[in-house]
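Every protein chain but one is kept in place in this view of the complex.
We call the chains A and B, going by the order they appear; numbering starts again at 1 in every chain.
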Amino acid sequence: MAAPADNLLVATQVRKEFGGLVASNDIDFAIPRGSIVALIGPNGAGKTTFFNQITGVYVPTSGSIMFDGVEVVGKPPHAIVELGIGRTFQNIRLFAQMTAVENVQVGMHCRLRGGIFGSILHTPRVKREERESRERARELLTYCGLPRRHEEYAGTLPYGDQRRLEAARALATDPKLLLLDEPTAGMNPQETADFTDFVRRARDDKGLTVLLIEHDMKVVMGVSEHVTVLEYGAKIAEGSPAEIQANERVIEAYLGKGAAA
Amino acid sequence: MTRLRSLSLIDAIGLVLLAVLALYLAKEFVGDPSRFINVSIIGLTNGAIYGLVALGYTLVYGILQLINFAHGDVFALSGLVASTIIVSVFGLDESTGVLVILVGLAATLAITIPAFALLNGSIERVAYKPLRHAPRLAPLITAVGVSFVIQNVSLAIYGVDFESVPNFIPRTDAIRIGDIVIPWNKLAVFAIVIPVLLILTWFVRSTRQGKAMRAVSQDTEASAMMGIDVNRTISVTFFLAGALAAVAGLVYLLQFNMRYDTGFELGLIAFTAAVLGGIGNLTGAVLGAFIIGLVQALNEGLDGTPGSDWTRSLVFGILIAILVFRPQGILGEQTPEGA
Partner (left out) sequence: MSTQGDVRPGVRSRVQRTWLLIGGLLVLGIVYPLIVDSLKSLPLIGDFVPRTDSMVTILIGVMMALGLNMVVGYAGLLDLGYVAFYAAGAYTAGWLASQQFSQVTVHFGSTVSPDLSGIHLSMWLILILAGVFTTIVGILIGLPTLRLRGDYLAIVTLGFGEIVPQFVRNADSIKGFDLTNGTFGIAPIDSLGIGGFVFREQSNKQDLYYWTAIGLLLLTIFASVRLRDSRLGRAWIAIREDETAAAAMGVPLMRTKTWAYAMGAFIGGVAGAFLASFRAGAFPADFYFNFSIFLLCMVVLGGMGSIWGVLVGGLILGYLNIEGLATIGSKVQQGGLDFDPTKYQFGIYGVIIVLMMLFRPTGLIPERRHKIEVAEGVHDTPFYDVQLEGTLTDRDQSDD
(Lines give C-alpha, C1' and ligand atoms only; values in the text may rest on other atoms or scores of the structure.)
Protein backbone atom coordinates (compact mmCIF):
# COMPACT_ATOMS: atom_id res chain seq x y z
CA MET A 1 0.00 0.00 0.00
CA ALA A 2 1.35 3.42 0.95
CA ALA A 3 5.06 3.89 1.36
CA PRO A 4 6.27 3.56 4.97
CA ALA A 5 4.64 6.91 5.63
CA ASP A 6 3.86 8.08 9.11
CA ASN A 7 0.62 6.24 9.73
CA LEU A 8 -1.43 7.49 12.63
CA LEU A 9 -3.68 4.45 12.69
CA VAL A 10 -2.77 0.96 11.54
CA ALA A 11 -5.44 -1.73 11.61
CA THR A 12 -4.14 -5.24 10.96
CA GLN A 13 -6.36 -8.21 10.12
CA VAL A 14 -9.25 -6.81 12.10
CA ARG A 15 -12.01 -9.36 12.33
CA LYS A 16 -15.37 -9.07 14.05
CA GLU A 17 -17.81 -11.91 14.30
CA PHE A 18 -21.25 -11.71 15.80
CA GLY A 19 -22.18 -15.33 16.31
CA GLY A 20 -22.15 -16.68 12.78
CA LEU A 21 -22.09 -13.31 11.04
CA VAL A 22 -18.72 -11.93 9.96
CA ALA A 23 -19.09 -8.16 10.17
CA SER A 24 -15.42 -7.35 9.66
CA ASN A 25 -13.45 -9.72 7.51
CA ASP A 26 -9.70 -9.45 8.24
CA ILE A 27 -9.45 -5.80 7.34
CA ASP A 28 -6.05 -4.17 6.86
CA PHE A 29 -6.24 -0.43 6.95
CA ALA A 30 -3.82 2.43 7.52
CA ILE A 31 -4.45 6.14 7.90
CA PRO A 32 -1.54 8.47 7.13
CA ARG A 33 -1.04 11.25 9.63
CA GLY A 34 -2.66 14.50 8.65
CA SER A 35 -4.72 13.05 5.84
CA ILE A 36 -8.44 12.98 5.21
CA VAL A 37 -9.53 9.44 4.48
CA ALA A 38 -12.96 8.26 3.44
CA LEU A 39 -14.42 4.85 4.19
CA ILE A 40 -17.18 3.97 1.80
CA GLY A 41 -19.21 0.98 0.78
CA PRO A 42 -22.80 -0.10 0.28
CA ASN A 43 -25.13 -0.39 3.24
CA GLY A 44 -24.26 -3.19 5.58
CA ALA A 45 -20.64 -3.21 4.51
CA GLY A 46 -19.50 -2.89 8.12
CA LYS A 47 -18.22 0.67 8.12
CA THR A 48 -19.78 1.69 11.42
CA THR A 49 -18.78 -1.65 12.90
CA PHE A 50 -15.22 -0.85 11.98
CA PHE A 51 -15.52 2.59 13.55
CA ASN A 52 -16.91 1.01 16.68
CA GLN A 53 -13.90 -1.24 16.94
CA ILE A 54 -11.53 1.67 16.64
CA THR A 55 -13.34 3.49 19.42
CA GLY A 56 -13.64 0.50 21.72
CA VAL A 57 -17.41 0.11 21.61
CA TYR A 58 -16.86 -3.28 20.02
CA VAL A 59 -13.91 -5.51 20.71
CA PRO A 60 -12.53 -7.22 17.60
CA THR A 61 -12.69 -10.98 17.57
CA SER A 62 -9.09 -10.89 16.36
CA GLY A 63 -6.62 -8.47 14.89
CA SER A 64 -4.88 -5.37 16.10
CA ILE A 65 -5.43 -1.65 15.88
CA MET A 66 -2.41 0.51 16.60
CA PHE A 67 -3.01 4.21 17.18
CA ASP A 68 0.07 6.35 17.25
CA GLY A 69 2.08 3.32 18.28
CA VAL A 70 -0.30 2.20 21.02
CA GLU A 71 -2.50 -0.90 20.84
CA VAL A 72 -6.10 0.13 21.12
CA VAL A 73 -7.84 -3.25 21.15
CA GLY A 74 -9.04 -4.17 24.62
CA LYS A 75 -8.98 -0.63 25.94
CA PRO A 76 -12.22 0.85 27.24
CA PRO A 77 -13.74 3.65 25.12
CA HIS A 78 -12.82 6.47 27.46
CA ALA A 79 -9.17 5.46 27.45
CA ILE A 80 -9.18 5.54 23.67
CA VAL A 81 -10.59 9.05 23.76
CA GLU A 82 -7.76 10.03 26.08
CA LEU A 83 -5.29 8.66 23.57
CA GLY A 84 -6.72 11.08 21.04
CA ILE A 85 -9.57 9.59 19.03
CA GLY A 86 -12.81 11.56 18.86
CA ARG A 87 -15.97 10.70 16.99
CA THR A 88 -19.42 11.69 15.92
CA PHE A 89 -22.33 9.31 15.55
CA GLN A 90 -24.33 8.34 12.51
CA ASN A 91 -27.62 8.95 14.28
CA ILE A 92 -26.92 11.97 16.39
CA ARG A 93 -26.33 11.04 20.02
CA LEU A 94 -26.27 14.34 21.76
CA PHE A 95 -27.20 14.73 25.41
CA ALA A 96 -30.59 16.28 24.86
CA GLN A 97 -30.94 17.19 28.51
CA MET A 98 -27.88 19.41 28.45
CA THR A 99 -27.26 22.71 26.76
CA ALA A 100 -24.97 23.03 23.78
CA VAL A 101 -22.18 24.37 25.97
CA GLU A 102 -22.59 21.55 28.45
CA ASN A 103 -22.49 18.97 25.69
CA VAL A 104 -19.18 20.37 24.54
CA GLN A 105 -17.94 20.45 28.12
CA VAL A 106 -18.67 16.75 28.44
CA GLY A 107 -16.44 16.27 25.43
CA MET A 108 -13.71 17.97 27.43
CA HIS A 109 -14.20 15.64 30.36
CA CYS A 110 -10.95 13.75 30.00
CA ARG A 111 -8.98 16.94 29.42
CA LEU A 112 -10.22 18.63 32.56
CA ARG A 113 -9.05 17.86 36.06
CA GLY A 114 -11.80 19.05 38.36
CA GLY A 115 -12.48 16.24 40.79
CA ILE A 116 -15.05 15.64 43.48
CA PHE A 117 -13.32 17.51 46.27
CA GLY A 118 -12.40 20.48 44.16
CA SER A 119 -15.97 20.68 42.92
CA ILE A 120 -17.58 20.54 46.35
CA LEU A 121 -15.16 23.02 47.82
CA HIS A 122 -15.22 25.16 44.69
CA THR A 123 -11.50 25.76 44.88
CA PRO A 124 -10.10 28.64 42.83
CA ARG A 125 -8.44 26.17 40.50
CA VAL A 126 -11.67 24.35 39.72
CA LYS A 127 -13.54 27.61 39.45
CA ARG A 128 -11.08 28.84 36.91
CA GLU A 129 -11.05 25.57 35.01
CA GLU A 130 -14.82 25.64 34.75
CA ARG A 131 -14.82 29.21 33.52
CA GLU A 132 -12.13 28.48 30.98
CA SER A 133 -13.89 25.35 29.78
CA ARG A 134 -17.08 27.33 29.22
CA GLU A 135 -15.18 29.91 27.21
CA ARG A 136 -13.41 27.27 25.17
CA ALA A 137 -16.73 25.49 24.60
CA ARG A 138 -18.22 28.72 23.26
CA GLU A 139 -15.22 29.17 21.00
CA LEU A 140 -15.54 25.66 19.65
CA LEU A 141 -19.23 26.06 19.03
CA THR A 142 -18.63 29.28 17.13
CA TYR A 143 -15.82 27.66 15.18
CA CYS A 144 -18.15 24.87 14.17
CA GLY A 145 -20.81 27.22 12.92
CA LEU A 146 -22.89 27.78 16.06
CA PRO A 147 -22.27 31.36 17.11
CA ARG A 148 -25.51 31.60 19.07
CA ARG A 149 -27.91 29.29 20.96
CA HIS A 150 -25.20 28.17 23.32
CA GLU A 151 -27.52 27.91 26.30
CA GLU A 152 -30.26 26.08 24.48
CA TYR A 153 -30.90 22.46 25.19
CA ALA A 154 -29.40 20.20 22.60
CA GLY A 155 -32.70 18.43 22.04
CA THR A 156 -34.36 21.65 20.90
CA LEU A 157 -31.80 22.61 18.27
CA PRO A 158 -32.59 22.25 14.58
CA TYR A 159 -31.04 19.30 12.80
CA GLY A 160 -28.21 21.17 11.12
CA ASP A 161 -27.17 22.79 14.39
CA GLN A 162 -27.26 19.45 16.10
CA ARG A 163 -24.80 18.11 13.57
CA ARG A 164 -22.55 21.10 14.20
CA LEU A 165 -22.84 20.54 17.92
CA GLU A 166 -21.83 16.92 17.47
CA ALA A 167 -18.75 18.09 15.62
CA ALA A 168 -17.91 20.66 18.28
CA ARG A 169 -18.30 18.06 21.00
CA ALA A 170 -16.01 15.67 19.16
CA LEU A 171 -13.42 18.40 18.69
CA ALA A 172 -13.64 19.18 22.39
CA THR A 173 -12.02 15.84 23.15
CA ASP A 174 -8.88 17.37 21.62
CA PRO A 175 -8.35 14.49 19.21
CA LYS A 176 -5.49 13.63 16.93
CA LEU A 177 -7.84 11.47 14.87
CA LEU A 178 -11.39 12.56 14.21
CA LEU A 179 -13.92 9.93 13.12
CA LEU A 180 -16.99 11.27 11.38
CA ASP A 181 -19.82 8.81 10.80
CA GLU A 182 -21.96 9.95 7.87
CA PRO A 183 -21.66 13.58 8.87
CA THR A 184 -23.58 14.99 5.91
CA ALA A 185 -26.61 12.71 6.17
CA GLY A 186 -29.72 14.81 5.79
CA MET A 187 -27.88 17.94 4.68
CA ASN A 188 -28.76 19.96 1.62
CA PRO A 189 -26.10 20.75 -1.01
CA GLN A 190 -25.19 24.11 0.52
CA GLU A 191 -24.79 22.63 3.99
CA THR A 192 -22.78 19.79 2.51
CA ALA A 193 -20.43 22.20 0.76
CA ASP A 194 -20.04 24.19 3.99
CA PHE A 195 -19.28 21.01 5.77
CA THR A 196 -16.55 19.86 3.40
CA ASP A 197 -14.91 23.28 3.80
CA PHE A 198 -15.19 22.86 7.54
CA VAL A 199 -13.50 19.46 7.51
CA ARG A 200 -10.57 20.79 5.52
CA ARG A 201 -10.29 23.85 7.69
CA ALA A 202 -10.41 21.85 10.91
CA ARG A 203 -7.76 19.48 9.65
CA ASP A 204 -5.49 22.38 8.71
CA ASP A 205 -6.16 24.54 11.80
CA LYS A 206 -5.97 21.83 14.40
CA GLY A 207 -3.50 19.42 12.88
CA LEU A 208 -6.05 16.65 12.74
CA THR A 209 -6.30 13.46 10.83
CA VAL A 210 -9.80 12.69 9.64
CA LEU A 211 -11.53 9.42 8.82
CA LEU A 212 -15.03 9.73 7.53
CA ILE A 213 -17.75 7.34 6.55
CA GLU A 214 -19.69 8.83 3.71
CA HIS A 215 -22.36 7.98 1.19
CA ASP A 216 -22.32 11.30 -0.60
CA MET A 217 -19.82 10.80 -3.44
CA LYS A 218 -19.37 14.51 -3.98
CA VAL A 219 -18.09 14.83 -0.43
CA VAL A 220 -15.89 11.80 -0.86
CA MET A 221 -14.41 13.04 -4.09
CA GLY A 222 -14.24 16.61 -2.92
CA VAL A 223 -12.58 16.34 0.45
CA SER A 224 -10.80 13.03 0.84
CA GLU A 225 -7.27 12.22 -0.18
CA HIS A 226 -7.56 8.46 0.18
CA VAL A 227 -10.59 6.26 -0.15
CA THR A 228 -11.07 2.74 1.16
CA VAL A 229 -14.02 0.66 0.07
CA LEU A 230 -15.67 -2.07 2.12
CA GLU A 231 -18.19 -4.64 0.99
CA TYR A 232 -19.68 -7.33 3.22
CA GLY A 233 -17.08 -6.58 5.85
CA ALA A 234 -14.06 -6.92 3.60
CA LYS A 235 -11.86 -4.32 1.95
CA ILE A 236 -12.30 -4.52 -1.78
CA ALA A 237 -10.37 -1.48 -2.96
CA GLU A 238 -8.41 1.53 -1.87
CA GLY A 239 -6.66 4.41 -3.53
CA SER A 240 -7.15 7.99 -4.54
CA PRO A 241 -10.68 9.22 -5.19
CA ALA A 242 -10.08 9.21 -8.93
CA GLU A 243 -8.82 5.63 -8.88
CA ILE A 244 -11.80 4.47 -6.84
CA GLN A 245 -14.26 6.24 -9.08
CA ALA A 246 -12.99 4.22 -12.03
CA ASN A 247 -12.61 0.95 -10.15
CA GLU A 248 -14.90 -1.68 -11.68
CA ARG A 249 -15.14 -3.76 -8.54
CA VAL A 250 -16.36 -0.75 -6.62
CA ILE A 251 -18.95 0.15 -9.21
CA GLU A 252 -20.12 -3.41 -9.16
CA ALA A 253 -20.45 -3.38 -5.41
CA TYR A 254 -22.68 -0.34 -5.51
CA LEU A 255 -24.69 -0.91 -8.61
CA GLY A 256 -24.56 -4.65 -9.11
CA LYS A 257 -22.96 -6.81 -11.76
CA GLY A 258 -23.04 -5.56 -15.29
CA ALA A 259 -23.27 -1.94 -14.23
CA ALA A 260 -19.58 -1.25 -14.86
CA ALA A 261 -19.93 0.65 -18.07
CA MET B 1 -18.59 -4.46 25.83
CA THR B 2 -16.78 -7.60 26.87
CA ARG B 3 -13.52 -7.20 28.67
CA LEU B 4 -11.35 -9.92 27.26
CA ARG B 5 -8.60 -10.18 29.80
CA SER B 6 -10.50 -9.64 33.02
CA LEU B 7 -13.14 -12.16 32.00
CA SER B 8 -10.73 -15.03 32.20
CA LEU B 9 -9.59 -14.06 35.68
CA ILE B 10 -13.16 -13.81 36.88
CA ASP B 11 -13.99 -17.07 35.17
CA ALA B 12 -11.09 -18.71 36.95
CA ILE B 13 -12.17 -17.42 40.34
CA GLY B 14 -15.71 -18.62 39.69
CA LEU B 15 -14.56 -22.07 38.71
CA VAL B 16 -12.41 -22.35 41.80
CA LEU B 17 -15.36 -21.44 44.01
CA LEU B 18 -17.53 -24.00 42.25
CA ALA B 19 -14.88 -26.65 42.70
CA VAL B 20 -14.66 -25.95 46.42
CA LEU B 21 -18.43 -26.18 46.69
CA ALA B 22 -18.51 -29.45 44.78
CA LEU B 23 -15.88 -30.96 47.03
CA TYR B 24 -17.80 -29.90 50.12
CA LEU B 25 -21.02 -31.44 48.83
CA ALA B 26 -19.27 -34.64 47.91
CA LYS B 27 -17.91 -34.89 51.43
CA GLU B 28 -21.36 -34.43 52.92
CA PHE B 29 -22.87 -36.98 50.61
CA VAL B 30 -20.32 -39.60 51.43
CA GLY B 31 -20.71 -38.89 55.11
CA ASP B 32 -24.43 -39.60 55.28
CA PRO B 33 -25.86 -40.53 51.88
CA SER B 34 -29.47 -41.13 52.78
CA ARG B 35 -29.75 -37.91 54.74
CA PHE B 36 -28.15 -36.05 51.86
CA ILE B 37 -30.68 -37.54 49.47
CA ASN B 38 -33.66 -36.87 51.70
CA VAL B 39 -32.62 -33.30 52.13
CA SER B 40 -32.11 -33.08 48.39
CA ILE B 41 -35.61 -34.35 47.78
CA ILE B 42 -36.97 -31.58 49.93
CA GLY B 43 -34.83 -29.21 47.94
CA LEU B 44 -36.14 -30.46 44.63
CA THR B 45 -39.70 -30.19 45.85
CA ASN B 46 -39.23 -26.62 46.90
CA GLY B 47 -37.40 -26.04 43.67
CA ALA B 48 -40.45 -27.15 41.73
CA ILE B 49 -42.54 -24.49 43.43
CA TYR B 50 -39.86 -21.87 42.94
CA GLY B 51 -39.76 -22.89 39.33
CA LEU B 52 -43.36 -21.93 38.74
CA VAL B 53 -42.76 -18.51 40.21
CA ALA B 54 -39.43 -18.15 38.42
CA LEU B 55 -41.18 -18.85 35.13
CA GLY B 56 -43.44 -15.90 35.82
CA TYR B 57 -40.44 -13.63 36.22
CA THR B 58 -38.60 -14.94 33.24
CA LEU B 59 -41.59 -14.79 30.91
CA VAL B 60 -42.20 -11.15 31.70
CA TYR B 61 -38.52 -10.25 31.59
CA GLY B 62 -38.07 -12.01 28.29
CA ILE B 63 -40.78 -9.99 26.67
CA LEU B 64 -40.46 -6.60 28.34
CA GLN B 65 -36.98 -6.57 29.90
CA LEU B 66 -38.79 -5.64 33.07
CA ILE B 67 -38.27 -7.16 36.50
CA ASN B 68 -41.81 -7.42 37.74
CA PHE B 69 -41.12 -6.88 41.41
CA ALA B 70 -44.80 -7.36 42.16
CA HIS B 71 -44.87 -10.93 40.91
CA GLY B 72 -43.91 -12.47 44.23
CA ASP B 73 -46.62 -10.53 46.00
CA VAL B 74 -49.22 -11.67 43.46
CA PHE B 75 -48.11 -15.20 44.22
CA ALA B 76 -48.53 -14.63 47.96
CA LEU B 77 -51.95 -13.10 47.59
CA SER B 78 -53.09 -16.00 45.45
CA GLY B 79 -52.02 -18.43 48.14
CA LEU B 80 -53.82 -16.46 50.81
CA VAL B 81 -56.99 -16.31 48.74
CA ALA B 82 -56.71 -20.01 48.01
CA SER B 83 -56.52 -20.69 51.73
CA THR B 84 -59.73 -18.78 52.28
CA ILE B 85 -61.46 -20.67 49.50
CA ILE B 86 -60.31 -24.05 50.71
CA VAL B 87 -60.97 -23.56 54.38
CA SER B 88 -63.87 -21.16 54.60
CA VAL B 89 -65.72 -21.65 51.35
CA PHE B 90 -65.27 -25.33 50.66
CA GLY B 91 -64.64 -26.33 54.21
CA LEU B 92 -62.11 -29.01 53.38
CA ASP B 93 -60.19 -30.59 56.20
CA GLU B 94 -58.47 -33.81 57.16
CA SER B 95 -61.71 -35.68 57.51
CA THR B 96 -62.88 -34.96 53.99
CA GLY B 97 -62.72 -37.79 51.51
CA VAL B 98 -59.90 -37.96 48.99
CA LEU B 99 -62.10 -37.45 45.98
CA VAL B 100 -63.78 -34.40 47.49
CA ILE B 101 -60.39 -32.95 48.32
CA LEU B 102 -59.18 -33.41 44.77
CA VAL B 103 -62.33 -31.84 43.39
CA GLY B 104 -62.07 -29.04 45.92
CA LEU B 105 -58.49 -28.27 45.00
CA ALA B 106 -59.31 -28.32 41.31
CA ALA B 107 -62.23 -26.01 41.90
CA THR B 108 -60.00 -23.67 43.88
CA LEU B 109 -57.59 -23.52 41.01
CA ALA B 110 -60.48 -22.96 38.65
CA ILE B 111 -61.19 -19.80 40.62
CA THR B 112 -57.71 -18.53 41.45
CA ILE B 113 -56.10 -19.15 38.08
CA PRO B 114 -58.38 -16.91 36.03
CA ALA B 115 -58.65 -14.41 38.87
CA PHE B 116 -54.93 -13.90 39.22
CA ALA B 117 -54.27 -14.14 35.54
CA LEU B 118 -56.67 -11.26 35.22
CA LEU B 119 -55.09 -9.37 38.12
CA ASN B 120 -51.64 -9.70 36.63
CA GLY B 121 -52.87 -8.60 33.25
CA SER B 122 -54.61 -5.61 34.78
CA ILE B 123 -51.46 -4.58 36.61
CA GLU B 124 -49.65 -4.55 33.31
CA ARG B 125 -52.33 -2.50 31.61
CA VAL B 126 -52.62 0.05 34.37
CA ALA B 127 -49.09 0.43 35.67
CA TYR B 128 -46.60 -0.76 33.06
CA LYS B 129 -48.14 -0.21 29.66
CA PRO B 130 -48.29 3.61 29.94
CA LEU B 131 -44.56 3.58 30.67
CA ARG B 132 -43.48 1.41 27.81
CA HIS B 133 -41.67 4.27 26.11
CA ALA B 134 -40.49 6.00 29.25
CA PRO B 135 -36.88 5.85 30.37
CA ARG B 136 -35.93 2.42 31.61
CA LEU B 137 -35.86 3.44 35.24
CA ALA B 138 -39.55 4.36 35.25
CA PRO B 139 -41.35 0.99 34.97
CA LEU B 140 -38.79 -0.49 37.34
CA ILE B 141 -39.62 2.03 40.01
CA THR B 142 -43.31 1.57 39.33
CA ALA B 143 -42.96 -2.17 39.75
CA VAL B 144 -41.49 -1.59 43.19
CA GLY B 145 -44.48 0.59 44.03
CA VAL B 146 -46.95 -2.00 42.76
CA SER B 147 -45.22 -4.63 44.85
CA PHE B 148 -45.90 -2.63 47.97
CA VAL B 149 -49.47 -1.93 47.01
CA ILE B 150 -50.23 -5.62 46.53
CA GLN B 151 -48.45 -6.53 49.72
CA ASN B 152 -50.54 -4.05 51.62
CA VAL B 153 -53.72 -5.34 50.05
CA SER B 154 -52.79 -8.73 51.44
CA LEU B 155 -52.01 -7.06 54.74
CA ALA B 156 -55.33 -5.26 54.79
CA ILE B 157 -57.32 -8.41 54.16
CA TYR B 158 -55.33 -10.93 56.14
CA GLY B 159 -53.41 -8.91 58.68
CA VAL B 160 -50.12 -10.25 59.95
CA ASP B 161 -51.41 -13.74 60.59
CA PHE B 162 -50.13 -16.80 58.85
CA GLU B 163 -52.73 -18.63 56.81
CA SER B 164 -52.59 -22.33 56.16
CA VAL B 165 -54.68 -25.28 55.18
CA PRO B 166 -55.14 -28.53 57.10
CA ASN B 167 -52.78 -31.35 56.22
CA PHE B 168 -55.20 -33.31 54.11
CA ILE B 169 -52.36 -34.60 52.05
CA PRO B 170 -50.65 -36.94 54.46
CA ARG B 171 -47.01 -36.63 55.28
CA THR B 172 -46.62 -40.36 55.37
CA ASP B 173 -44.23 -42.07 53.07
CA ALA B 174 -45.33 -42.74 49.56
CA ILE B 175 -42.06 -44.19 48.36
CA ARG B 176 -39.43 -45.71 50.54
CA ILE B 177 -36.05 -47.01 49.44
CA GLY B 178 -33.97 -47.93 52.44
CA ASP B 179 -33.63 -44.75 54.48
CA ILE B 180 -34.72 -42.57 51.59
CA VAL B 181 -38.31 -41.41 51.79
CA ILE B 182 -40.61 -39.44 49.57
CA PRO B 183 -43.72 -38.43 51.46
CA TRP B 184 -47.11 -38.01 49.80
CA ASN B 185 -47.19 -34.29 50.19
CA LYS B 186 -43.91 -33.91 48.36
CA LEU B 187 -45.07 -36.26 45.65
CA ALA B 188 -48.21 -34.19 45.29
CA VAL B 189 -46.09 -31.16 44.43
CA PHE B 190 -44.56 -32.95 41.48
CA ALA B 191 -47.95 -34.33 40.54
CA ILE B 192 -49.19 -30.80 40.08
CA VAL B 193 -46.09 -29.02 38.85
CA ILE B 194 -44.99 -31.45 36.18
CA PRO B 195 -48.26 -31.40 34.21
CA VAL B 196 -48.27 -27.60 34.46
CA LEU B 197 -44.76 -27.45 33.04
CA LEU B 198 -45.77 -29.80 30.24
CA ILE B 199 -48.79 -27.70 29.39
CA LEU B 200 -46.67 -24.57 29.42
CA THR B 201 -44.07 -26.15 27.16
CA TRP B 202 -46.74 -27.22 24.72
CA PHE B 203 -48.25 -23.74 24.82
CA VAL B 204 -45.02 -21.92 24.18
CA ARG B 205 -43.80 -24.29 21.54
CA SER B 206 -46.87 -25.26 19.58
CA THR B 207 -49.55 -22.65 19.83
CA ARG B 208 -49.68 -19.48 17.77
CA GLN B 209 -49.83 -17.35 20.89
CA GLY B 210 -46.77 -19.09 22.28
CA LYS B 211 -44.83 -18.51 19.10
CA ALA B 212 -45.91 -14.90 19.14
CA MET B 213 -44.53 -14.63 22.66
CA ARG B 214 -41.20 -16.01 21.59
CA ALA B 215 -41.09 -13.73 18.58
CA VAL B 216 -41.85 -10.62 20.58
CA SER B 217 -39.21 -11.63 23.15
CA GLN B 218 -36.60 -11.77 20.44
CA ASP B 219 -37.47 -8.71 18.43
CA THR B 220 -40.47 -6.58 19.24
CA GLU B 221 -40.29 -4.32 16.20
CA ALA B 222 -39.88 -7.11 13.72
CA SER B 223 -42.76 -9.01 15.30
CA ALA B 224 -45.00 -5.99 15.02
CA MET B 225 -44.09 -5.68 11.37
CA MET B 226 -44.96 -9.33 10.85
CA GLY B 227 -48.46 -8.56 12.01
CA ILE B 228 -48.21 -9.84 15.56
CA ASP B 229 -50.37 -7.91 17.99
CA VAL B 230 -47.66 -6.95 20.43
CA ASN B 231 -49.99 -5.51 23.04
CA ARG B 232 -52.08 -8.63 23.14
CA THR B 233 -49.02 -10.83 23.29
CA ILE B 234 -47.72 -8.91 26.26
CA SER B 235 -51.09 -9.18 27.96
CA VAL B 236 -51.16 -12.92 27.35
CA THR B 237 -47.71 -13.21 28.86
CA PHE B 238 -48.89 -11.48 32.00
CA PHE B 239 -52.03 -13.65 32.13
CA LEU B 240 -49.82 -16.69 31.89
CA ALA B 241 -47.48 -15.46 34.61
CA GLY B 242 -50.45 -14.73 36.84
CA ALA B 243 -51.86 -18.20 36.26
CA LEU B 244 -48.53 -19.79 37.11
CA ALA B 245 -48.37 -17.71 40.26
CA ALA B 246 -51.82 -18.94 41.27
CA VAL B 247 -50.83 -22.58 40.83
CA ALA B 248 -47.60 -21.95 42.71
CA GLY B 249 -49.56 -20.26 45.46
CA LEU B 250 -51.77 -23.25 45.98
CA VAL B 251 -48.93 -25.76 45.89
CA TYR B 252 -46.93 -23.65 48.33
CA LEU B 253 -49.93 -23.43 50.58
CA LEU B 254 -50.23 -27.22 50.68
CA GLN B 255 -46.70 -27.44 52.08
CA PHE B 256 -46.23 -24.35 54.19
CA ASN B 257 -48.15 -21.49 55.64
CA MET B 258 -48.26 -18.08 54.05
CA ARG B 259 -48.40 -14.46 55.08
CA TYR B 260 -48.79 -11.14 53.39
CA ASP B 261 -45.01 -10.78 53.07
CA THR B 262 -44.19 -14.34 52.00
CA GLY B 263 -43.98 -13.07 48.46
CA PHE B 264 -40.97 -10.91 49.12
CA GLU B 265 -38.56 -13.65 50.08
CA LEU B 266 -39.98 -16.12 47.62
CA GLY B 267 -39.91 -13.56 44.87
CA LEU B 268 -36.23 -12.92 45.47
CA ILE B 269 -35.49 -16.63 45.49
CA ALA B 270 -37.46 -17.17 42.31
CA PHE B 271 -35.88 -14.23 40.55
CA THR B 272 -32.43 -15.44 41.52
CA ALA B 273 -33.37 -18.81 40.09
CA ALA B 274 -34.46 -17.20 36.84
CA VAL B 275 -31.20 -15.27 36.57
CA LEU B 276 -29.18 -18.34 37.51
CA GLY B 277 -30.74 -20.34 34.74
CA GLY B 278 -30.55 -17.54 32.24
CA ILE B 279 -33.15 -14.82 32.35
CA GLY B 280 -35.59 -15.11 29.46
CA ASN B 281 -34.92 -18.84 29.16
CA LEU B 282 -37.83 -20.98 30.36
CA THR B 283 -35.88 -24.19 30.84
CA GLY B 284 -33.24 -22.17 32.61
CA ALA B 285 -35.76 -20.81 35.07
CA VAL B 286 -36.81 -24.29 36.10
CA LEU B 287 -33.22 -25.54 36.21
CA GLY B 288 -32.14 -22.56 38.27
CA ALA B 289 -35.07 -23.08 40.60
CA PHE B 290 -34.13 -26.67 41.28
CA ILE B 291 -30.57 -25.64 41.99
CA ILE B 292 -31.62 -22.89 44.38
CA GLY B 293 -34.07 -25.23 46.06
CA LEU B 294 -31.29 -27.72 46.58
CA VAL B 295 -28.92 -25.08 47.89
CA GLN B 296 -31.49 -23.85 50.36
CA ALA B 297 -32.39 -27.32 51.57
CA LEU B 298 -28.78 -28.36 51.90
CA ASN B 299 -28.03 -25.17 53.79
CA GLU B 300 -30.86 -25.73 56.22
CA GLY B 301 -30.76 -29.50 56.44
CA LEU B 302 -27.11 -30.36 56.85
CA ASP B 303 -24.86 -29.67 59.80
CA GLY B 304 -21.88 -27.44 59.38
CA THR B 305 -23.71 -25.10 57.01
CA PRO B 306 -24.63 -21.55 58.00
CA GLY B 307 -28.26 -22.51 58.56
CA SER B 308 -31.65 -20.99 57.87
CA ASP B 309 -30.75 -17.59 59.38
CA TRP B 310 -28.41 -17.08 56.51
CA THR B 311 -30.57 -18.43 53.68
CA ARG B 312 -31.53 -15.04 52.34
CA SER B 313 -27.93 -13.88 52.36
CA LEU B 314 -26.89 -17.09 50.67
CA VAL B 315 -29.43 -16.70 47.89
CA PHE B 316 -28.43 -13.10 47.36
CA GLY B 317 -24.82 -14.15 47.39
CA ILE B 318 -25.60 -16.56 44.57
CA LEU B 319 -27.38 -13.81 42.66
CA ILE B 320 -24.45 -11.46 42.98
CA ALA B 321 -22.03 -14.22 42.07
CA ILE B 322 -23.97 -15.05 38.92
CA LEU B 323 -24.14 -11.48 37.82
CA VAL B 324 -20.43 -11.07 38.39
CA PHE B 325 -19.13 -14.34 36.98
CA ARG B 326 -21.69 -15.33 34.39
CA PRO B 327 -24.42 -12.74 33.91
CA GLN B 328 -26.09 -14.67 31.12
CA GLY B 329 -26.82 -17.52 33.50
CA ILE B 330 -26.30 -21.19 32.91
CA LEU B 331 -28.35 -21.56 29.76
CA GLY B 332 -28.27 -18.01 28.54
CA GLU B 333 -26.33 -16.60 25.62
CA GLN B 334 -23.81 -13.84 26.05
CA THR B 335 -25.23 -10.64 24.65
CA PRO B 336 -22.87 -7.78 23.71
CA GLU B 337 -23.49 -5.17 26.35
CA GLY B 338 -23.70 -1.57 25.41
CA ALA B 339 -24.05 -2.30 21.71
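Basically, contacts are C-beta pairs under 8 Å (C-beta built on N, C-alpha and C of every residue); 3 or more make two chains touch, one makes a residue touch a chain.
Keep in mind that what you see is a predicted model, and the values were worked out from it rather than measured.
Asks: One chain is left out of this view; which of B:Leu25, B:Val87 or B:Ala138 touches it in the full complex?
Replies: B:Ala138
Asks: Of the listed residues A:Pro42, A:Pro77, A:Gly145 or A:Gly160, which contacts the missing chain in the full complex?
Replies: Selected residue, touching the omitted chain: A:Pro77.
Asks: Which positions on chain A touch the chain that was left off?
Replies: Here the touching residues of chain A are 55-57, 76-79, 81-82, 86-87, 89, 93-98, 102, 105-107, 109-112, 114-116, 119-122, 126, 129-131, 133-134, 147-153, 155, 169-170, 172-173.
Asks: Mind pulling the chain B residues that touch the left-out chain?
Replies: 65-67, 127, 130-131, 134-142, 144-149, 151-153, 155-156, 264, 268, 271, 275, 309-310, 312-313, 316-317, 319-320, 323-324, 327, 337-338
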